[in-house]
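What you see is the complex with one protein chain gone and the rest in place.
What follows is chain A.
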Amino acid sequence: MSPSSLPSPSPSPRLSSVSIQTEDFDLSAEVAALRSGDAGVGAITTFVGTVRDRHAGQPDAGSISAMELEHYPGMTERSIEAMIDDAFRRFDIRGVRVIHRVGPLQIADQIVLVAVTSMHRGESFQACEFLMDYLKSEAPFWKKETTPEGARWVDARVSDDAALKRWGIVSGNATGA
């Protein structure tokens, strides 16, 4: 087989897509689609966020029974596309897929997917974490939990702003500043 018949590993194809949806997603299918046709992919990093039944630091099982997610249609997609552009500037990556669910969710449901492909693992790990840190503090989603005491909006955490700071990005999300 001549080298010219092999799929080219370069230049970087820069695949990206964002979906805001009520439906669930299939991790395997999303990864297969993202890496499809790109022979330059040597690493795939994925993060899946799920609904848990308790708060961080308050390990009472069952203190949360369901969750609802609201977003800002239009702004949500634009802000995530801008953060993906930023990720492509910062890291040598080849593809990004982001899915964020909205609407009513049950315990153990999948909420969010961030998948990143790159030639080597370091860049995809970093870009995946960068995108999740960004999503937590800068993308317009709000979580509302159902608890035995009733429904309540989840407070932003200062630790999420701190996570973003390590990328050189100052966010006043948790403080509203």
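The definition used in the following text is that a residue touches a chain if its C-beta (ideal position, glycine included) is under 8 Å from a C-beta of that chain, and two chains touch if they have at least 3 such contacts; residues count from 1.
We adopt the following convention: contacts and distances are computed from a predicted model.
Asks: Which choice in "Autoinducer 2 import system permease protein LsrD", "Phenylacetate-CoA oxygenase subunit PaaB", "NADH-quinone oxidoreductase subunit F" or "Molybdopterin synthase sulfur carrier subunit" gives the name that UniProt lists for the one chain left out?
Replies: Its UniProt record gives the name "Molybdopterin synthase sulfur carrier subunit".
Asks: Which residue among A:15, A:41, A:64 or A:135 touches the omitted chain?
Replies: That would be A:135, which touches the missing chain.
Asks: Over the whole complex, note the residues of chain A touching the chain we left out.
Replies: So the residues of chain A touching the missing chain come out as 49, 69-72, 74-75, 78-79, 100, 111-112, 132, 135-144, 153-156, 172-177.
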